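For chain A:
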Amino acid sequence: MSTLVPAFAAVFEQTSEHTGEVTGLGFPLLPVMVLCPLLGAIVIALLPKERVDVIRLVAVLSSVAAGALGIVALAQFEPGAPGFQFVSSATWIESLDIKFILGIDGISLFLVVLTGILFPISLLASKPEHDPKGYYAWLTLLEVGCLGVFCALDLFVFFLFFEITLVPLYMLIGKWGHGRRVYAATKFFVFTMLGSAFMLVAIVSLAILAKAGDGGTISFDLQKVIASQANLGTVTSRLIFVGMAVAFMVKTPVFPFHTWLPDAHTEAPTAGSVNLAGILLKLGTYGFLRYGLQLFPEASLYFAPTMITLGAIGIIYGGIVAAMQQNLKRLVAYSSVAHMGFCVMGLFALTIEGVEGSVLQMINHGITTGALFILLGFLYRRRHTYELAELRGIQKVAPVFAGVFTVVMLASIGVPGLNGFVGEFLVLAGTFIAHRWWAVVAAIGVIIAALYLLWAYQRAFHGEPDEANRTVPDLDWGEKLVIAPLVALIVFLGVYPKPVLDRIEPAVRRVLEHVEVSTGRELPSSRKGADLAPLVGDGHGASHPPATGLDPGAEAEHAEADR
Partner candidate 1 sequence: MGQYLPVFALLVLAVVFGVLSLLVSKVLAPRLPTRAKEAPYECGIIPGREPPERFPVRFYLVAMIFIVFDIEVIFFFPWAMVFERLGLFGLVAIAIFAAAVFESFVYLISNGALEWGPIKRQQRSALVSPARTAETTIRRVGLEGRPRAAEEAA
Partner candidate 2 sequence: MSSLAVVLAQAPQTTVINLAPGAGTPAADPNAPIPTPPVLWAALLPILVLGIGGLVLLTISSLLKKGAPRGFYTLYTVMVAGLSMAAAVPLWAKVNGWTKIAWWDFRDLWWQSLPTEAGPFSTLGQAIGVDGLSVFLILLICIAVILGSLLSDDFLLREGLEGPETYALLLFSACGGVIMAMADDLIVLFLGLETLSIAVYVLAASHLKRAQSQEAGLKYFVLGGFSSAFFLYGIAMLYGATGTTNLVAMKDFLSRSIPANNALLLIGFALLLVGFAFKVAAVPFHAWSPDVYDGAPTPSVAFMASGVKAAGFAGLVRVFVVAFGQYAADWQPIVYALAVLSLVVGSVLAIVQNNVKRTLAYSSVSHVGFILIAVEAATPAGIQAVLFYLASYTFMVVGSFGVVTLVGRVGDGRHSLDDYKGLGRTNPLLAAIFTVFLLAQAGVPFTAGFVAKFYAVIAAVDAGSTVLAVIAMISATIAAFLYLRIIVAMYMTDSDGRSASPVSRAERIRIPFATGLSLLLCVLTTVGVGLLPGPLTELSAKGTPSLVREPARTATDGGLTVGTTGTEAAPGQSQQQG
Partner candidate 3 sequence: MGNDVNIGYLTLSAILFGVGAIGLLVRRNALVMLMCIELMLNAVNLTFVTFGSMLNDITGQVVVFFVLVVAAAEVVVGLGIIVAVARRRPGATADDLRVLRG
């Protein structure tokens, strides 16, 4: 491994011109992190089919390694530094200026860390019934796709990883799922493929029409395209935004395009649905933020009202339909639709709190829903069913399991003190500033969320366990070990979100300033937000000077001084 790294580093020379000062620590952190699970997948593919334990070990090791590198990136991360960090790029196709660039900033940092944490836990949480070799190979390949998407700084590479996540998940759902798995897998594949078809045309026309490269050549480099997207006409940039938005709306199930999600979730194997809910849904909202807001500020401003209404509809619709579900997994799936509705609403509120809350909501939703699906996986392993009708009185038989389930469920509802609350509150505050009545509607959504989850809990866990439920064993130590980190994170982020917010806030502020600068219109929050700040009293020191004409530099030392 030691000889490999310098050779590898040579390929990915550390371009520092993006970040200005902070460069990676001479070691191509991101490429190794992204390609580490790929190495694992290849090794698994070569291992003989019988050695199941070795295969499982290699899979867990490679995803833990990726997670560790994620934590290292978190530790090394410079909160206030402008631009992207740990950037490393290798030219791929010179004629089209396509470079394999990876880099993260405040927004994508935590999504990468979330992926790094969730994948090993989902691997440990469940075992496949048949053909483990294919199962673990496809799962590690899925991790490559997820990590790659969040770090890609090149339009082509982003699209490549966006598509890469498609095939492994299709195989996972299709081959190891249960019930109508082939139908669900094909529906998932065709929906996402259709969305990404539009996105490909959008990316290509963006790269060509923006003529971003030096000297007006075609360029796929995100930085150059952001800089030069001004020379797109308003109509073309709106059309391209719609093209991209279709793909992202399919991925975060925004209301009209969400029909694939419940099927995919209920038929997916446990690890599949944990990662599908925990990470793959964030591809869409992250895409909206990075490739929607940053790339097409004017168009996103133009479409903001429509997107917010769709988000609000998603929250209400998700809540109501979830309340009527008989199958627990489908219920959690629809709750994801509702939570992602929050994210979309926060994003398009275009206020600092809104966007910040939405990013935080992505992370929290990833943890809580991931934990929920793991717990449902344990339940399925015991009772082999998700139907609420057959579950009763589990609290008496498996108290620890019920206790953990309660904590995670309350987090998902958004009870203060747990991580759900912080995200949703920021989103509601942000939306309230910009679009008052949508925030009211969203608040109703929170109540509905409480309704269906508590009702489900009451039906499944309370009451007298009949003979089938009486034999449900409690969590063994292995399962406790798996779920403990997630519960710890839920509580930690609920009580003390400051370190996370410190890193997200500068990046979000930079995006919003970019939107203000290029659209030339004052965003609703930047002035009024200031006077609301003391009320909120959120952790990261609200005593800013009113945010008029703030230059990022001042903001950075300010945040520095605070800590």
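The criterion applied here is as follows: a residue touches a chain if its C-beta (ideal position, glycine included) is under 8 Å from a C-beta of that chain, and two chains touch if they have at least 3 such contacts; residues count from 1.
With respect to how the candidates were assembled, all candidates are chains of the complex that A comes from, given by their letters.
Just so it is clear, the structure is predicted and the values come from calculations on it, not from any experiment.
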item	value
Direct contact with chain A in this complex, candidates 1, 2 or 3	2
For the chain A and candidate 2 complex, residues of the former touching the latter	92-96, 130-131, 156, 159-161, 163-164, 166-167, 170-171, 174-175, 181-182, 185-186, 189-190, 193-194, 197-198, 200-201, 204-205, 207-208, 218
